[in-house]
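Could you have a look at this structure, given as structure tokens, before my questions?
Omission of a single protein chain aside, the complex is shown with its protein chains in their original locations.
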Amino acid sequence: MASPCEVLIECELESEARQLSALARQEAVRIEQKFSRYRDDNIVHRINQGGDDIRVDDETARLLDFAQHCYELSEGWFDITSGILRRAWQFKPGARIPRQREIDRLLPHIGWHRLRWENPGLSMPADMEIDFGGIGKEYAVDSVLALLQAKTGHSVMVNFGGDCNASGTLADGSPWMTGIENPRRPGDASAVIQLKLGALATSGDVFKFIQQGGRRYGHILNPRTGWPNPYSPLSVTVAAPTCTEAGILSTLAMLQGKDAEIFLDQQGLKYWCYR
Amino acid sequence: MQLKRKKIAGLLSVATCSLLCTPAQADEGEWDVDSAILYYAEDDDRVQAIEPVINATKDLGDEESVSLKLVIDGLTGSSPTGAVPSTEVQTFIRPSGERSYKVAPNETPLDPSFKDTRVAYGMNWAKPYDRNNRRNYGFNVSKEYDFTSISANALWQHDANMKNTTWSYGFNLEFDQIEPTGDVPDPLTSMDKQMKGDSSDTRNVIDLLFGVTQVIDRTSLFQVNLSLSESDGYMTDPYKLVSVVDDDSGKPADQLFESRPDSRSRQGLYGKYRKTLANDDIFTASYRYMTDDWGVDSNTFDFTYRFKFGNGYYLQPHLRLYDQTAADFYTYFLLESDSPPKHASADYRLGEMDATTIGIKFGREVDRQHSWSVRLEQYEQTGESSPSEAVGQLRNQNLYPDVTATIVQFSYAFIL
Partner (left out) sequence: MTTRYQWLLLATVLALGGCSSLGVQPWERNILARDDMLMDADALDLAFDEHIYFSKEASSGGQGFAGGGCGCN
């Protein structure tokens, strides 16, 4: 995972902390290797070769079920087949915005509804790709926390690049403290959040955007148009029971553009939205 | 561009749960242990039983598991022989011929020395073929001093329709050997005669089961089973008697060993429905219809309702209603003038009867590691105690004494 990952464990014995953090690392690496789209030896690679009735294991099946559910709930705004847009959008300094016809060439290869997912078999045309990038990191946070919770009664906080989940307060009852960065003032925690039990996830990346013609193009793309919403907030942080939920909601909020706050208000969850 | 459905957080939360909350199951290598002890006591000093059970299941990973079960069943007390009461003292020679026992006037004849210990072992192995197909193989042995039973079963399950439908099919083969105290009696011969029967006899049972379990919606499901059973061999109870009575006085003139057919075919339909209600309480109803070529048809209705309180506590009332018709060869007694029938049994369990069970269970699911419960039930069986065919003194006797039994059970489950 291309971001700093930390696991905080409140315990007395260093040996226990080492043992638990080794477990956490092992689990994070396992998920990363299994679901990364940059490898050629994992299930994602196998699926992306396309094929009829590709059999998947139980964990992948649960992620596919979840991806399908998110696709339906979001009316197609969240789509794990949209990663192919990367071929047109390169979010690095100095990149240009793609031409419409580059995007038009890609759009026919996007759409979860073009797949046939019948647990445990997935049928996908070879010209499509799936990418768990939109849920993988948050899923890893929740999985690592669940693993540690099963092994220790101590309070644990898992933080992978700002997406985090805590198992409860510290022994003296005090909460974990975590800062949210204001994208306008990088490096400065503009809000300190007290996290007792539950998760945070942030969408919007201070560095992943293209500035062109006075407009800012963020990296969260609408799978239907192939374009980012021009009125997206700079970043959205959502607090939810799990990191996975927080991640989906913050991504969907970004796609809502100028209606992001309205959407977030309707969810009844705490959020921090920076414009 | 806006979502039509505004508030999605709740539904998303449910979806996330199925992603992250994998079903509770024992971790690989752990033993999941269920233990219980049952106390069963019939009124009037009839049968009493104490039955401890332990069942341990080990998860071998990838949904493969093995389980081992041990049951010990200690029985004491006396059991009705099927002979009719009389106005005079009756003397019976025990099957072993060593000792006789007397039955007081107007008392139901009971065999007073009913004492037995049964030990049963079982093992079961479950392993999936793939995500939608599972197999279960089981092997059971049960031993009493006069009875040995060995059985093996196989059950296959196939999930379809996104695991909303599960088809099950399987069979069970059972082999029983009966070695009655004092040899196998000749059917419908007088108890007084010296027996020249074999020392043991056997029977085989084949059961077939075909079932489907269907998820209805997020809170309910039902199951339907069709079962077929064929038994062949010695099905008579070597300790049960049929009285031959005088046509006019109704007084017992002779006591014969009972006789049952040497084959039996049964068919059953079983349905079960279970639902979680809005307040998390659970309602379960089941119905069973059984019919067989002995002429026994039965209906069983069973209802439970689990009230759930916080912290894992629950209270579960239970009601079971049962009725059966009599077997064709069931008779209260035989008349001296009757031509000898091919088969006859006065075993009350083959007679027409109704039975009601009322129970309550209280328990707590402490956490994933521990749970306990205590169950108290009362079972009552009633039949026609003054049948119209009664003659002479029998008109004043109770020919079908009711059975009332109390059941107490403690259960404790833990993980090793």
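Which chain is which? They are A and B, in the order written, and residues in each are numbered from 1.
Convention: a contact is a pair of C-beta atoms (placed from the backbone, for glycine too) under 8 Å apart; a residue touches a chain by one contact, two chains touch by 3 or more.
From a predicted model like this one, the values you see are computed outputs, not experimental measurements.
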Contacting the left-out chain in the complete assembly, out of B:Tyr101, B:Phe147, B:Phe362 or B:Phe414: B:Phe147
Hidden-chain contact residue, picked from the options B:Asn133, B:Asn161, B:Ser199 or B:Ser263: B:Asn161
Identified contact with the non-displayed chain, of B:Leu38, B:Val84 or B:Leu256: B:Leu38
Among B:Thr87, B:Asn132 or B:Thr291, residue touching the chain not depicted: B:Thr291
Residue of B:Leu60, B:Ile93 or B:Ala120 touching the missing chain in the full complex: B:Ala120
Where the unshown chain meets chain B, residue by residue: 14-15, 17-19, 21, 23-24, 34, 36, 38, 40, 51, 53, 55, 69, 71, 73, 75, 116, 118, 120, 122, 138, 140-142, 144, 146-147, 149, 151, 153, 155, 161-165, 167, 170, 172, 174, 176, 178, 205, 207, 209-210, 212-219, 221, 223-227, 229, 237, 265-270, 272, 274, 276, 282, 288-294, 296, 298, 300, 306, 314, 322, 324, 327, 349-350, 353, 355, 361, 365, 375, 379, 381, 403, 405, 407, 409, 411
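Here is the rule we go by: only the chains that are shown with their structure count from here on.
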Centroid spacing, where centroids are CA-atom means, of chain A and chain B in whole angstrom: 54
Touching residues on chain A, where the partner in the complex is chain B: 58, 61-63, 65-66, 69-70, 73-75, 77, 118-120, 139, 142-143, 146, 222, 229, 240-242, 244-245, 248-249, 252, 255-257, 259, 263, 266-269
Partner chain A, residues of chain B touching it in the complex: 1-9, 11-13, 15-16, 18-20, 22, 130-132, 162-163
